[in-house]
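I have a structure here, written as structure tokens, and I will follow up with some questions on it.
Every protein chain but one is kept in place in this view of the complex.
The letters A and B name the chains in turn, as written, and every chain counts its residues from 1.
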Amino acid sequence: MTELSLAPGAVDRDRALRLLQDYGVYGGVLALLLFNFVFTPHFASAENFRTQAVQVAPVLIVALGMALAIGTEGVDLSVGSVMALSTSLLSLYLGYGPWTATLIAVAGGVVAGLASGALVAFVGVQPIVATLASMVAARGLALVLLPQLKDVHDPGLAALGSGDVLGVPHLALIAAALALLVAFVVRRSTFGRQLLAIGDSRPAARLAGLPVRRVLVVVYVCSGALAAIAGVLATARLTASDPTSLGTLMELSAITAVVVGGTPLSGGRVRIGGTVAGAVLIQLLTTTLVKHDLPPSWTQIAQAVVIVAAVYAARERGKR
Amino acid sequence: MTTDTGEATMRTETPAARAGDEPPGASRSERLSALAQQHGALVTLVIAVIVASLGFDTFLTGDNLKNMALSSAFLAVVALGMTFVVVTGGIDLSVGSLFALGGVLAAWGSQYGTAVALLLPLAVCGLVGLLNGLLIARSGLAPFIVTLAAMLGARGVLLALTDEGSRTYLVDKDTFFAGLGQDSLLGVGVPVWITLVLFVLGAVVLRRTRFGQYVYAVGGNEDAAALMGAPVARTKVAVYTLSALCAGLAGALNAAWLLSGVTILGSGMELEAISAVVIGGTLLTGGFGFISGSLVGVALLKVIQNVINQIGSLDSAYQQVVSGAFLAVVVVAQTWLGRRRRVL
């Protein structure tokens, strides 16, 4: 009874906005694809699509974890640094074989996520601040472990980075598998339901006896682990570990992908399909600008505009 | 340090006339918490300085201190602006990019004279800050996301200005502008003096003007501030503009010091500035904080950095680990102290 009534006009506008927010990202991807098919030479080649898929994979994987964090009305700013930490750990322990090294790298991500998650869930620090601290510390740790760029020569990792199955690059396959896995978890698991309930209405979730703290910690652990996996894959693709620059601004790309994909910053919803499309959209935007000889600076400016526009559009519903 | 001595004396001189209506048991542990929050950083700084000067002969030398002061100056100016933003309960992640952008603009502008070299970065950065502020205050977007986008956008503008970062503008050594970064006064670099003057000004503005009161009120309880007639939106726009101006000015001074507009600077600076502000005792949740604390925070970070550099075997990257851990500890302590004080 404390809600104000909406005028009919406002309802229509509301619906239009909702549609735009939910499906706008797919429209954007389609529009960019069409534009490129028509105006960009050599765009419609299998080789090009392979390149695009390989490039989008790390962002996509990071964005999956980010979507979970945002679904609980939080955010994880440490993802880029966790990628750097992961690449450092990977090349440091490569001597024990690629699998062991990968496991250690992912464990590093889990620990970073555990730290952020504990700060958020048990101490009650705002997610931005908690993950900011992890962001600084993880990047520093990465640089301590591996002070500068180091080439990674490992046949196993090289195969992972540049190999393919039936023409589909490994990276793309892994990203797709993880996206399906996360989508499955969100839709079907107990954890997924609890996550959404916590993000939607924390007091209700608490009164319903949900393990709010545990779910929050697990969310940040997932985000950390996914970022670490992205770090391993990026290393494999570049065949080099570069803790200084790997993953810088990754948090922004991931947040953009999630928000553009229709997941509101106010929590309670996680749209994995939209997130995937959001990551693809940013990738296509970059490609389009690059292929038309616009310098990278334009890409950054464009991305900044896209993210502000996406958040602005989502604002109306967030306030509801 | 330079600030609120007036406040401090006032606070101490009247333990007398309080009575009646306070809840029992509030006073002592409450005051201890408050003390820890306000002076924890200063105490840590003193300890760090003592340890460093005992451990390294080279630490407490005039040259080392002068260098430290000079290299702290730029971060300090950025942290000054950040303090205002954080006290309103916001955050400004764009300052690192604006710092770099300010440097490049100043270096480019220095060929047209000192006025252009100073005003151009201030104008451009101020505009970005204004835009940040308007999006945050008028459209109600989350500060971190707006300023994160601004960070990216400003970096993009910078790259566009410098042929994708490949071009470096130089500052002519014999100009007045270069002197702002190069000269010394009484053996101390001009940037240090400028920084100190700015901090005094900043402290006066935050403590002693009506605008300063509004900054605290907005951060402390936005709804109440609005009901009490404080211009909430205008205050927010002002602090983000101020923060951007500080970042631009710091960049310009830095360019005068380095004699060039270096494009790769400033990444990660927003984190250093936030760390310094928080370590200095300002609450990230807003409504509480002081300018002098931020100066102490910057000094503490730089001392730690200096010590790590002096231990030759340690990589400078330890600096980041230490400040990250420090930030986490401070935030946990603040949350904990804050909760204790609220319960009481």
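Throughout what follows, a residue touches a chain if its C-beta (ideal position, glycine included) is under 8 Å from a C-beta of that chain, and two chains touch if they have at least 3 such contacts.
We adopt the following convention: contacts and distances are computed from a predicted model.
The complex appears with one chain absent; UniProt names that chain "Sugar ABC transporter ATP-binding protein" among the candidates "Glycosyltransferase", "Cytochrome c oxidase subunit 1", "Histidine--tRNA ligase" or "Sugar ABC transporter ATP-binding protein". Across B:Tyr216, B:Tyr240 or B:Trp257, the single residue that touches the chain missing here is B:Tyr216. Per the touch definition above, the residue from A:Val54, A:Leu119 or A:Leu196 contacting the chain not shown is A:Leu196. Checked against the full complex, the candidates A:Arg50, A:Lys150, A:Arg206 or A:Lys291 give a single residue touching the omitted chain, namely A:Arg206. For subunit B, the list of residues touching the undisplayed chain reads 6-7, 10-11, 14-15, 17-23, 26-27, 30, 204, 208-210, 213-214, 216-217, 219-221, 223-230, 283, 287-288, 341-342. Although one chain is not displayed, its contacts with subunit A can still be listed: residues 1-5, 188-191, 193-194, 196-197, 200-201, 203-211, 268-269.
In the analysis below, only the chains that are shown with their structure count from here on.
For the pair subunit A and subunit B, the distance between mean C-alpha positions equals 30 Å.
Residues 91, 135, 139-142, 144-146, 148-153, 155-160, 164, 267-268, 271, 274-275, 284-285, 315, 317-325, 327-328, 331-332, 335-336, 339 of subunit B touch subunit A in their complex.
For subunit A in complex with subunit B, the residues that touch the partner chain are 75, 77, 115, 119, 123-126, 128-130, 132-144, 147, 248-249, 251-252, 255, 259, 265, 295-301, 303-305, 307-308, 311-312, 315, 319.
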